[in-house]
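Only a single protein chain was left out; the remaining protein chains are all shown in position.
Right, subunit A next:
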Amino acid sequence: MSERRPYVRPMPRDWWAHRPFRHYTIRELSGVTIAIYAAVLLSGLVALLRGPEAWDAWRGWLASPASLVLHGALLIAMLWHVRTWFQILPKTMPKLILGGTPVPQRTITLVGTSVAVICSSALVAFVLWRPF
């Protein structure tokens, strides 16, 4: 009769920093930048409530180089977040079956991303040209 002495290997604490989990970690961190951008917008709303001076100060800060750099970085992170969000969309929704066969996950991602790009572009175009 042999002795049983199962050996438990410790889980490395920094697993998220290594391959193949880096892609996941960057995806999740890009979500944090969305929260940062939400805080920027919220601070604008607070400035609006405080009155014209606060509002002008906030707009002044938006035009500062630091703010432009921050917004550039946030935009890149946001675009990455959108891309990866739609990549896992087919995994988080019920299986889509059309005409007896499952719709490929790649198609769901492509359609979702396209709709997001079209809607966002339309919004940008609307704001830039202001038809009304």
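What we mean here is this: a contact is a pair of C-beta atoms (placed from the backbone, for glycine too) under 8 Å apart; a residue touches a chain by one contact, two chains touch by 3 or more; residues count from 1.
Assume contacts and distances are computed from a predicted model.
Engineer: Which one, "ABC-2 type transport system permease protein", "succinate dehydrogenase", "Electron transfer flavoprotein subunit beta" or "Ubiquinone biosynthesis protein UbiV", is the UniProt name for the chain you do not see?
Structural biologist: Options "ABC-2 type transport system permease protein", "succinate dehydrogenase", "Electron transfer flavoprotein subunit beta" or "Ubiquinone biosynthesis protein UbiV" considered; the missing chain's recorded name is "succinate dehydrogenase".
Engineer: Looking at the whole complex, which of A:P20, A:G51 or A:P65 touches the chain that is not displayed?
Structural biologist: Going through A:P20, A:G51 or A:P65 one by one, A:P20 is the residue touching the chain not shown.
Engineer: Touching the absent chain: which residues on subunit A qualify?
Structural biologist: So the residues of subunit A touching the missing chain come out as 2-9, 11, 15-16, 20-21, 24, 28, 88, 90-95, 97, 99-102, 105.
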